[in-house]
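All protein chains but one are shown in place.
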Amino acid sequence: MLARRSFVLIAAAGVMVPSVVGATPEEVRALIRAVAGDAEPKPGRVRLDVPQLVENGNAVALGLTLGEDVPAGAVLTDIHVFADGNPRPDVAHFRFGPRAGVAKVATRIRLSTSQTVHAVAVFADGSRWQDSVSLIVAISACLDD
Amino acid sequence: MWRSAGVRLALAVGLAVLPASAEEKRSGYDDAGPQVRAMQDDDMANPAFLWVQQGAALWDRREGGARSCADCHGAVQGMRGVAARLPAFDAARGRVVTLEQRVNLCRTEQQGAAALAPDSGGLLGVVALVGLQSRGMPVDVDVSGPAGEAAARGEAFFHLRQGQLNLSCAQCHDRLAGQSLAGSRIPQGHANGYPIYRLEWQGVGSLHRRLRACLVGVRAEPLGRDDGLLAELELFLAARAKGLVVETPGVRP
Partner (left out) sequence: MAKPLLNVPREVRAGQSFEVRILIQHPMEPGFRRDAMGAVVPRDIIHRFECSVDGEEVFSATLHPAVSANPYLSFTARMERSGTMVLRWVDDAGVAAEERVAISVA
């Protein structure tokens, strides 16, 4: 009886105390401001594709494209990706050079908990645009075996 | 004499039927969810192909004075169908031999090369490469004669309650397959995709690694890599998967 109760307590503690803590909302906003300048990036132009229900946070497919609201002649220079619930919110910074083709990037990322993923796109004219997806993560990437 | 023949017949019949849940057979792929399935479906994005590439390099390589796999077997495409029929009972050795064991037996006995370390990139690569040649083919192991007796021992292990948690493989993978455990769906436990890229491992691993994790999970003594019963269990699992196709290299959560 006692052994069973302590097993349950230990199991509960193991589940409720992750070894890593997420960033605060201010830290995430500061990071976005660092790449976006003082103005809040406008929603639009960049499209962030990530599933809203993530079964396993170890390898989440992430896609980035530009929407149809991008005017002709606009030149994309960078896309920054942040995950506001991860131990560290920076995920990746992609830069597009003169030999880049159409804006289309894909990779796989780790997500530790249900959170919002943000993408901030920077254009050659200095404008900054953003998209975000709030998602639920069933199994975290960051807990130990 | 008649009694053992009767037992053998009963076992042969028993192995031909579906698992206790009596549902249609489901591969781990079907229980894995859309994102994991998408990874397995795209050879250009399935990380297991990094190991397959390693295996392909090893296939052609002559180490020192040793022969390469290709020296005897030619192009690896000639291995089509081999993985679908393994594990198999080796009459000369009097025991079941798995593909992994066969690779190292070839290396030490035929090639004059050293055995590849268990769960090493090289061994996983060659096994994944050979398995890939049977991808899409029905799992088709032979359980007649002495192979049937060996598989029956594997089946007995599958039904054995063990460990501090006193659980058998059958309790989860026959009776509770399809239900939820810690955010994932309990699969039927077929091994038709091995070696697999497992998200939890963040790499490719063998069936033995997975079985070891399960046995440790119920706090039982894990089967040693060279334990004959491990190969017999793998043979039973392959027989139990009859109706599914080889998916090597699979991706699982």
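Chains: A and B, in written order; residue numbering restarts at 1 for each.
Just so it is clear, contacts are C-beta pairs under 8 Å (C-beta built on N, C-alpha and C of every residue); 3 or more make two chains touch, one makes a residue touch a chain.
Note that the structure is a prediction, hence the values are computed from the model and not measured.
Visitor: Checking the contacts here: which visible chains does the omitted one touch?
Guide: Those shown chains that the absent chain touches are A, B.
Visitor: Just name the one of A:36, A:54 or A:91 that touches the chain not displayed here.
Guide: Result: among the candidates, A:91 touches the missing chain.
Visitor: Would you write out the residues of subunit A that touch the absent chain, in ascending order?
Guide: Within subunit A, the residues that touch the unshown chain are 19-20, 58-60, 83, 86-88, 90-111, 141-142, 144.
Visitor: Since one chain has been left out of the picture, which residues of subunit B touch it in the full complex?
Guide: 44-45, 47, 49-51, 53-54, 57, 121, 202-203
We adopt the following convention: only the chains that are shown with their structure count from here on.
Visitor: Averaged over CA atoms, how far is the centre of subunit A from the centre of subunit B? Could you give it in whole Å?
Guide: 37
Visitor: Which residues, counting only subunit B, touch subunit A once they are in their complex?
Guide: For this pair, the touching residues of subunit B are 33-36, 38-39, 182-184, 199-200, 202, 253.
Visitor: Sort out for me which residues of subunit A touch subunit B in the complex.
Guide: Going through subunit A, the ones touching subunit B are 51, 54-56, 58-61, 138-139, 145.
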